[in-house]
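One protein chain is absent from this view; the other protein chains keep their places.
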Amino acid sequence: MLSFLIRRLNLLLITALILTIIAFMIDRTVTISHATTTLDQRNYIAQYFSYLWQIINGNFGYSSIDQQGLLKRGLVFFASTLELCFVALLFSSLMAIPLGLLAGLFRNTKLDYMIMTIAIIGLALPVFWVGVMAILLPSIGGDILPVDGNLSLVYDIPVVTGFLLIDTLLVTEQYGFFAFIDRVAHLILPALVLSFFLIAEIVRLTRHSMTMVMRSNYIQTAYAKGFSRTKIVFTHALKNALPPIIPQLRLQLSTILSFAMTVEIVFNLNGIGKWLFISLKSGDYLVLPAGMLIITGFILIFSIATEIVMVLISPLRRGSLYVDK
Amino acid sequence: MRLICLLFLIVSLSGCYQNKALTQNTLIYCTDSQPTSFNPQISDDIASLDATTHQIFSRLVKIDSKTNEFVPDLAKSWERSDDKLRYRFTLRNNISFHETDYFQPTRFLNADDVLFSFNRMLDVTNPYHTVNNQSVNYFYNHPFTNLLSAINKIDEHTVEFVLSKPDVTLIANLAAHYAVIHSKEYSEQLLKEGHPEKIDFQPIGTGPFKFKSFDNNGTIRYTKNDLYWQSMTNIENLIFFTNPSATKRYTKLLSGECDAISYPAASQLETISHNKEITLNSKSTANISLWAFNTQQDKLKNPKIRQALAQAVDTETILNAVYFQSAIQTETLLSKQSWALKPRFDNDLFNPEQAEQTLKDLHFDFSQTLRILLSDSSDVFNPNFHKTAELIQANLAAVGVKSRIDDLHEIALKAKLDSGNYDTYLTGINVHINDPDSIFRPLLSCNSTPETGNSSNWCSPNTQVLLDQSLTESNFAQRIKNYYHIQDEVFNQRPYLPIAHVLRLDAISKSILNVEVNPLTGINFQNAIKQDLN
Partner (left out) sequence: MLINNGFNEDKIQSPLRYIWSIFKGKSIAVVAMWLMIILITTSILSPWFMPHSPLTQDPESMLLPPYWAKGGNINHILGTDDLGRDTLSRLFQGLQFTLGGALTITFFVAFLGMVIGAGAALTKGVKASVLHHLLDALLAIPSLLSALILITIFGPSYTNCLIAIGLSLLPQFIRASYIVIEQELSKQYIVALQLDGATKTRLFRYGILPNILEPTITILNRLFTMSIIEIATLGFLGFGAQLPQTELGSLIANSMELIYLSPWLVTFPGLAIFLVIVIVNIFAEGLRHAVIEGEE
């Protein structure tokens, strides 16, 4: 177990190091091309190590507009993005996993084609366009759902965790549950739009996984034993079809974040995407390396974490614990 | 089944996600851009003015919104000496500055505060003179520098303004946004703390609302100033929220998330005017949108060429396509309301045939490309620079002139303007006091740079003399005459093609009453009342 962890951690460190090199290169390029003062001409390697030291100390640079630390601000924005992704993921899993399982079970039937058509439509609807069309909602239906912003401005919520769903629950003394409900209402539309894409992905993955499982020998054996189809599906197939989706979905994480950033910009949500977008538009280029490190850092840590969890829950993968490379 | 659950959830949420008790005494104003600071003395963009002038601060004098006369505000009264050089202001008693968590005033407003507020701008030795104000250009356009010779404290509640020569514009200047009164005590406290720059970002004033917070998402929060000396309304919390998209602002107005919005999209004005729950407030301003010809550029040195190019442009179509009903077509730099306006009745303002003929006669080089410089973001005087430029480009192509559109971002644009290497520039100018000088000086004075307004690089001794003379001229008829001469010269030399005078527009929900908008100094929520329509 320990050697496995060390091996994983090793990989994490190397990848993280590469990322800091990339961040450093971006940092240099943007500061040089937009610099007003001449920079000192030390060699790049020495500069890189001092940059790395700053990063390790949690100093991701300062905004060139208001001289605020970028790490703290970036993390607060990123929390918002994660919240959006999480809600969308929850929502789309609820919709897509049953659909994907059905499609996999009834492969190449009308039902399967119908579900796959829904998935293709979900994939093909451009996220930003759906967001723009949602603007028309208040003019048609009046006051149905908010289409813009994180939270109604009436609520002045102090930032504690950055996750507004939690932060709004912390101020129930002042506002009751209204702030929380307001937050949920503001999340519905963006999360829905984001989950269009996610549903397409999850349906595809679940269907594939289910098909593979239903073709496997142990399911055939179960059929041969004369078990009913329902029983086979619920006791054997489901258990084995769902876990393989998780690592597949993990590979999509950066795509999901990419879409989430677009959704934020369109719906004007305060997340890392909108932060980067607005900062770049107003000429604050140093947010790029900082934002990149925050996002990629999260993706790396999350990948390692899922891998460890997968090893713990899936017997097939547990093998890698004992294999020495 | 799941869908039904979801629908049920949505319906139940939409019913109650807006909390009536909280929204009742909160007014949310959605603006198009963020203030650059909270001091109208150093930032004169509209967003900063809206956010500060009438909300946080007060001035010695103000303009009555109904009669348009100057009435006392922080001053109780004023009197003018017989030689017209001395104005003596008596201040009101018991006016308190804002009490906030970052400043608690220990005394009421007195003459020292007035002196501090003006000396910060005028006195180079004042410790605050350079705080948040490094640019040299700023004082140039500033009227007080030439106007005042001294400000004297007579006693605790009397201040005397001494003019360098008789000038009628003093009172108008004292009612303008840059004449707001700051607290001297607060400035001393900040100096002691070592953060003098905070004076413009955590402001203390005497206005009806006090500053609470400004976060990096563009939300400004104010709370009611309980110590305000005049009657107040039922607005407890005032919130300014920045959203650059006009469509989004209007959507939020419809959904009730904003109570008032600034600058609704020009293209949506018609839709808005049909909406019975929204009042459209429009005020004509002297703000003008123009197309500047760089007179220092060789290909544009000949005034006849500039004339011809101006003739080729169909401003009426620009107005219809870009501004819809949000601006008034114009042929002059001054607005129709200005007393110095020289009326003009010309028929051939748009005459492509004649333009083409003139260009041919002048042997204009049709193979060269005329560059049209513009900012890549929209501004209050032009909702869509690029669209305007595209129309101009089509007009120019019709007379055989090739052109190229250069959209530049803020920093690159500034560098380009500084270098002087541009042909024409689509721009505009904000006017903050109702005086012809405030339009002509930035646009035409030799001392003005492209950045401060003179984007045609215009410098003519004749104009300069006229400008300087009219500023000190006490004979009103002569002043008008001077301005007429300037207007004639502008018309003949064509450094600028005026396109439109832009309206100041605000869309306000019917549930909000008594919002006053002053096109020069900004919006005023002091008397606003929010009523429950349901």
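Letters A and B mark the chains as written, and numbering starts fresh at 1 in each.
Everything that follows uses one rule, which is that a contact is a pair of C-beta atoms (placed from the backbone, for glycine too) under 8 Å apart; a residue touches a chain by one contact, two chains touch by 3 or more.
The structure displayed is predicted, hence computed values, not measured ones.
S.K.: Using the definition of touch stated at the top, determine which of B:H129, B:K387 or B:K414 touches the missing chain.
M.R.: Of these options, the touching residue for the absent chain is B:K387.
S.K.: Going by the contact rule already stated, which one of A:L102, A:A179, A:L269 or A:I295 would touch the omitted chain in the full complex?
M.R.: Once the missing chain is taken into account, the touching residue is A:I295.
S.K.: If I consider the whole complex, including the chain that's not displayed, which of A:A124, A:V159 or A:L312 touches that chain?
M.R.: Of all options in A:A124, A:V159 or A:L312, contact with the hidden chain holds for A:A124.
S.K.: With respect to the chain omitted from the figure, which of A:I6, A:L90, A:M133 or A:M212 is a touching residue?
M.R.: A:M133
S.K.: Tell me which stretches of chain A touch the chain missing from the display.
M.R.: Missing-chain contacts on chain A: residues 11, 14-15, 18-19, 22, 26, 29-30, 33, 116, 120-121, 123-130, 132-133, 135-136, 139, 251, 254-255, 257-259, 261-262, 265, 273, 276-277, 280, 285, 288, 291-292, 295-296, 299-300, 303.
S.K.: Which chain B residues touch the hidden chain?
M.R.: 245-247, 250, 265-268, 270-271, 314, 317, 320-321, 383-384, 386-387, 390-391, 394, 405, 407
Quick note on the criterion: only the chains that are shown with their structure count from here on.
S.K.: Provide the residue numbers of chain B that touch chain A in the complex, in ascending order.
M.R.: Per the stated touch rule, the residues are 2, 10, 13-14, 16-19, 22-23, 26, 28, 213, 216-217, 219, 221, 237, 239, 241, 243, 245, 247-248, 251-252, 254-257, 409-411.
S.K.: Using the touch definition from the top, list the residues of chain A that touch chain B in their complex.
M.R.: Against chain B, the touching part of chain A is residues 34, 66, 68, 73, 94-95, 135, 138-139, 142-149, 152-156, 175-176, 178, 181-182, 184-185, 188, 268, 270, 282-283.
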